[in-house]
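The structure follows.
Apart from one protein chain that is not included, each protein chain of the complex appears where it belongs.
Order as written gives the chain letters A and B; numbering starts at 1 within each chain.
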Amino acid sequence: MTVPYEVRTEVFEGPFELLLHLIARQEVDLYEVSLCAIVDAYLAELDRMGPLDLESATEFLVIAATLVELKTRRLLPEPPGDGLDDDELALFEQRDLLLAQLLECKTFSQAGEHLARMLDAGARSAPRTAGPEAWFLALAPDLLAGVTPDDLARALVRAASPKPPPKVSIVHMTPIRVSVGDALAELLTSLPGAGTTTFRRVTAGVDSRIDVVVRFLAVLELYKQGLVELDQGSTFGELRITWTGGDERAPSLVAGADTYGA
Amino acid sequence: MKPRSEITRALEAVLLVAEEPVEPHLLAQLLEVSPSRVDEECAALAAAYADEERGFVLARVAGGYRLQTHPDLAPYVERFVLDGQPARMSPAALETLAVVAYRQPVSRPQVASVRGVNADAVMRTLAHRGYIEEVGRDPGPGQAVLYGTTRVFLEKLGVDSLADLPPLSSFVPAPEMVEAIEKALGGGGSSNGG
Partner (left out) sequence: MKPRSEITRALEAVLLVAEEPVEPHLLAQLLEVSPSRVDEECAALAAAYADEERGFVLARVAGGYRLQTHPDLAPYVERFVLDGQPARMSPAALETLAVVAYRQPVSRPQVASVRGVNADAVMRTLAHRGYIEEVGRDPGPGQAVLYGTTRVFLEKLGVDSLADLPPLSSFVPAPEMVEAIEKALGGGGSSNGG
């Protein structure tokens, strides 16, 4: 039951990975990143993958639909005025959800790379496993005492019985409803008095995976608005956040972020 | 040279016959000293091995103490131990392992939703390798099986506990990456426009 795309030389295990790859390929010229080119490349890749099983195909297609909508939006003229209709809001919401998922996926893929380095380092040391010398083992209790041949056969049945197949997941894209606006509002309350803090502290006690990503987006939003300064000593170092916005709590920012975020 | 204490010598002997990291409380019981004394003795012995440039080290791994070869000497040890150099893991397997490590206890659908792809086959492979295992059931409806990492996982990483993993936030993409992704998806949207 191997899925066809898993055995390709250039493996994209999931839609997020594929999309991240396509984006990274464009990253050479950050300011020329083209949504159109990425959407076209994504669709071409989907085509190249050939038939997928239903579940995988759904995941890839949901993303494709969002991308195509975003591309269409990009090609249309800006709507007059600043009113957004419900469809547009829904599209922005989908885009933000996709963005959050991409960031989360990227976060864990970087964590995976780090685990690989740790495993490589760990493999350079081999533990002593020779065990006690034979003469000591004679003292060890006989583990087979009281075990009958029937016990052994029953243990085999337990070990080799087919496990019940995992239920087919109907949770394709868990509709995660998180609001960057809420996170922004929270940060606008906590950051001004805090001087310099760290991203780790900002996310202390946050254990939902998506919430960390959302807070990160909120911090970036503040950065874009010039309300905080960010710096990170080293690649894996602490991300330090310094409030530079004075005492003002721009309520308009929160309103603006609401259309942006959720 | 002053005579070595029986405690230190017994510690060396027990560690030599142990097949897995030995927990301090068991060592304390065997040596009839307090667990904190065990920790002191082990720290001193580890420092002495390092000083003496031994070919082995005393390491604290997965909640216990064990003797292991010095990483410098990996080329010799690898040549000697033919069996058991497992193939490298795929990026997909590593990413899944990271999700389980940082999100445990976690169900298969939860892992799948992070990666946007069914995780069953990869999780089976990780279980075969002994890195993850079933750790319980979700109390909610459906009672999904929950997975976590194993003691073997810590042993392979050579770390004492999960607390020795870097915080997940240290892997959140750099701002430039985030910006590139944002741009790719159509920039900051309406909030940039005004």
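The rule is short, and it goes like this: a residue touches a chain if its C-beta (ideal position, glycine included) is under 8 Å from a C-beta of that chain, and two chains touch if they have at least 3 such contacts.
Predicted model only: the values in this text are computed from it and were never measured.
With respect to the chain omitted from the figure, which of A:44, A:90, A:152 or A:194 is a touching residue?
Result: among the candidates, A:152 touches the missing chain.
Which of B:46, B:127 or B:162 sits in contact with the chain that's absent?
Hidden-chain contact among the options goes to B:127.
For chain A, which residues touch the unseen chain?
Interface with the chain not displayed, on the chain A side: 126-133, 136-137, 139-145, 147-163.
Can you name the residues of chain B that touch the chain not displayed here?
1, 3-4, 6, 8-14, 16-20, 22, 26, 29-31, 51-56, 67-70, 72-73, 76-77, 79-84, 124-125, 127-131, 133, 150, 152
In the analysis below, only the chains that are shown with their structure count from here on.
Please report how many Å separate the Cα centroid of chain A from that of chain B, as a whole number.
21
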